[in-house]
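Note that one protein chain of the assembly has been removed; the remaining protein chains are unaltered in position.
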Amino acid sequence: MEGRIADGGSARDRAVPPAPLRVAVIGAGYWGPNLARNFRASAAWELASICDLDLERAQRVADRVGGAPVDSDLAAVLADPTIDAVAIATPARTHHAIALAALEAGKHVMVEKPLADTRARGLEMVEAARSRGLVLMADHTYCYTPAVLKIRELIEQGVLGDILFVDSVRINLGLVQPDVDVFWDLAPHDLSIMDFVLPGGLDVVSVSAHGSDPLGTGKSCVGYLAMPLGCGAMAHIHVNWLSPTKIRQMVIGGTERTLVWDDLNPQQRVSVYDRGVDIASVSRGTAPDPRAARVSYRLGDTWAPALPEHEALAGVVTELAAAIGEHRAPRTDGEAGLRVLSVLEAATASLAAAGAPQPARERALEEGAAR
Amino acid sequence: MEGRIADGGSARDRAVPPAPLRVAVIGAGYWGPNLARNFRASAAWELASICDLDLERAQRVADRVGGAPVDSDLAAVLADPTIDAVAIATPARTHHAIALAALEAGKHVMVEKPLADTRARGLEMVEAARSRGLVLMADHTYCYTPAVLKIRELIEQGVLGDILFVDSVRINLGLVQPDVDVFWDLAPHDLSIMDFVLPGGLDVVSVSAHGSDPLGTGKSCVGYLAMPLGCGAMAHIHVNWLSPTKIRQMVIGGTERTLVWDDLNPQQRVSVYDRGVDIASVSRGTAPDPRAARVSYRLGDTWAPALPEHEALAGVVTELAAAIGEHRAPRTDGEAGLRVLSVLEAATASLAAAGAPQPARERALEEGAAR
Amino acid sequence: MEGRIADGGSARDRAVPPAPLRVAVIGAGYWGPNLARNFRASAAWELASICDLDLERAQRVADRVGGAPVDSDLAAVLADPTIDAVAIATPARTHHAIALAALEAGKHVMVEKPLADTRARGLEMVEAARSRGLVLMADHTYCYTPAVLKIRELIEQGVLGDILFVDSVRINLGLVQPDVDVFWDLAPHDLSIMDFVLPGGLDVVSVSAHGSDPLGTGKSCVGYLAMPLGCGAMAHIHVNWLSPTKIRQMVIGGTERTLVWDDLNPQQRVSVYDRGVDIASVSRGTAPDPRAARVSYRLGDTWAPALPEHEALAGVVTELAAAIGEHRAPRTDGEAGLRVLSVLEAATASLAAAGAPQPARERALEEGAAR
Partner (left out) sequence: MEGRIADGGSARDRAVPPAPLRVAVIGAGYWGPNLARNFRASAAWELASICDLDLERAQRVADRVGGAPVDSDLAAVLADPTIDAVAIATPARTHHAIALAALEAGKHVMVEKPLADTRARGLEMVEAARSRGLVLMADHTYCYTPAVLKIRELIEQGVLGDILFVDSVRINLGLVQPDVDVFWDLAPHDLSIMDFVLPGGLDVVSVSAHGSDPLGTGKSCVGYLAMPLGCGAMAHIHVNWLSPTKIRQMVIGGTERTLVWDDLNPQQRVSVYDRGVDIASVSRGTAPDPRAARVSYRLGDTWAPALPEHEALAGVVTELAAAIGEHRAPRTDGEAGLRVLSVLEAATASLAAAGAPQPARERALEEGAAR
């Protein structure tokens, strides 16, 4: 092994292209196999270990992805100096401990969503990575799908104009999770996507959460989040484990155009509608007499951009390698994970307050100030 | 005319079938022509007058529906003893005055939704009708569509089991109304339907309303209502004037089955899914340790009942005639209209309180007690 | 009335705008009421008569459209010198006799599809109109829908490139007609649309018809038409009275783009796909070795043009008035009706020949030469 290190190290120093980075996947449950398969298939990575307390389970994953070393001892993996990074796909409540141990061992870290089970723990992870100059990446997989990448690009280019509202629906007959409610299970997807595509990121002023547990499972199975954004737009999320039909749809309304992302329509996932309401010659929000505002309607064309086909996780592992190689933050970094946690915690607080709105932005601002 | 009155009166006394009732339609704007057409086509009714301040407009409607007397003087219409009922299709803020005048003149009254522009005024209308023994009907048209009638029937028969959640979406690129917000414009549809189909009617515990006016029109154009129901279920409504796509969908989840009503799919408007989550051998809400609840999934068949085709308004005018003839309350009576107004007022209060939940049920209960 | 003639005539000579033309609608069955309503609503027309053997039926239509004279005597209507045109909405087998009588009486004529029940009779109608300098119009209503008008415009502008194939499906649970098969009942729609939008009109080389009468009704209830076109493209039509689902879809493939018209999707009726197969640097059909042809794929954007909303029949009656006023052939003239009949007759011949292809173009050409 040492020989390999020397070789590997020197190879990486002089090589063009660089020798692949070595990664260990921690957790061989639901998501780990997907990570393992993509690291294995990537030219930027060498899959150095699949680590799970259940060694047999790790071995089954290794077999399925074309072979890889397996391990049941996390400490040994972290002690291996040839390993550059770890990808954590264990239950959320274990993210904090594993990530901190990995960062202490000098490893770059990628963590499955959500980043941690509390914002405070997520913040410790972010700070630990920052202080050591290591990359901490949130595996916000959806942000690397062709559809979301295109949405971000369109918004950046101003195709939608100013954002007026965002409405996201993510419902299906889902697994009632043993340890988290429907908000913590599903909403991280919608929140991380909003964080990725909106011009100012996920700038939530307050969160009103309305949940329902009609089956008496002890946690919300149906949930709604209403979130005024700093830009004046309203964001809303509907998550639901009890719906017999599956819907994955996000509508992003803008002053110029409105975009509909229907992720279950492979023939037309993203549609841009040049339809909308115009308030003629009245500047937004400042009409002296709003009743006098001259409303008109645009009924223009619809346009659906062609999307390339590629697996999102391939983009995730490539971005992790690039961020490490270029000593920069990845596109979905720990801060992005923190913004998602801020909203989730505000949602939990709102639930406890019978739906009363809870501030979300303040927390982030305070922390920013405290830094 | 007088001769006719005498004839008509006596005819009605002895006739089998009874002579048709005579109705005046008040207001020849958007909805009035539909009412006029259906009264004109109904064997139970004689269209006695189309009344509008703009006599030419009234005449155009009369021409289109095959002819009818027109009038621009409401007082004269109400003074006509041959007229049995009036159907009011004027702006909401005028419902109260016209309805009270008509009730005072001894006419039965049907009012376009919403019943009135405030709950207090609606209550006065209900009480005026009650004290005079006259019918006051809310024209909750959707309740007379084949789809909603079938939904009510299925729920009554227990096909869905206990209701777990109701989620309604009513969005499209809509007319920004000059005098009402999106809640008062669109949500009466969803609320009146829920009132009609839910076993206990619209029994809303509290209302949290989240609205957004991103274009600065002076009123909410995007709105969400979260409403815990007395039965423990959660009801939610999304109304939106700014959506380029049109959605009219209501999902009603039950312990046995879940129903999806997609009103824009004429080939399969109502689908009943025998899919769901079961909490095995644990009574609802009383599990000692909810984590231990044994969750299982049903993935059964889907079934879409055939629906007859008929125009809802034909059912509305028939029901009005039947209620008058049988001296009973119509299916959608003034009380139903009041329940809708209670929620709308609570929504307005919640909007003013930045989304904090506002009680809705208490008001209704207090009034019930005060009677 | 005579006074009116004098006034009307002179008014029309000097007036700007011209006095409306006067039309009689012949036949008050299924389609006549729609014609009557649109003539009644058009500023270019005065509805002079609704004529039906069943006078009561005529009166009911007159009532519904806001009033019009009615008649049960066709001869009297044709003898009325104030009537400029007749619109025939009677069973197809009576079109020929009524149209010839009307043309002889000097009336312009519009005929519901199909133009006649045989091509020979249709030809007599065309020649009678031509010899008298009168307008003969086929009421190919679909050609005046916003969707078809847009499709014609796009093809004219070259947006699709050369046409490669046309596939049309028109199926639903339909009325089994007493006197015509599914080809003569439904295919005139598809054929008249193709005639309207294709660059060279409906230039069908041969027709292979495959029909099936599985219920023993004595006529085809399921039918397919395969029709090589003069331009090298293939056109195909599927018509079906026995399908429980309704489909109205036409795909027009071109070298540059492909258009899909889904008439039952009001939110996106017409979609233009910039996707296709390219045969690189090989001129069409002349590759020395087709196996060597370099095939590549375009996976470009999709685009759905906004369509105005208007009733097609309003465009039909306007076009009839314009053609009369401008002494020109209407967009869908008798010749267009004849081209449709040529294909229908070839289809009937192919059916009798067990599906063997039958020439369609030759007939048209022969006639052209014979003229």
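Assorted remarks:
In this document, chain identifiers A, B and C correspond to the written order of the chains, with residue numbering beginning at 1 in each.
What we mean here is this: a residue touches a chain if its C-beta (ideal position, glycine included) is under 8 Å from a C-beta of that chain, and two chains touch if they have at least 3 such contacts.
All values reported here derive from a predicted model rather than from experimental measurement.
Contacts of the undisplayed chain with the visible chains, over the whole complex, involve A, B, C.
Touch with the chain omitted from the figure is made, among C:P188, C:G253 or C:G334, by C:G253.
Which of C:A19, C:L242, C:A306 or C:A329 touches the hidden chain is settled by the complete complex: it is C:L242. Here one chain is not drawn; of C:A101, C:A226, C:A322 or C:A349, the residue touching it is C:A226. Residues 162, 164-165, 167, 173, 175-176, 178-179, 206, 208, 210-212, 214-219, 221-222, 224, 226, 228, 232-234, 236, 238, 240-245, 251, 253, 255, 258, 260, 273, 275-277, 279, 282-287, 290-291, 293, 295, 297, 299, 302, 354-357 are the ones on subunit C that touch the missing chain. As for the chain not pictured, it touches subunit B at residues 268, 274-275, 299-306. Residues 63-64, 66-67, 245-246, 267 are the ones on subunit A that touch the missing chain.
Here is the rule we use: only the chains that are shown with their structure count from here on.
Our note on geometry: subunit A versus subunit C, Cα centroid distance of 54 Å, whole angstroms.
Counting only residues that touch two or more partner chains, subunit A has 275, 299, 302.
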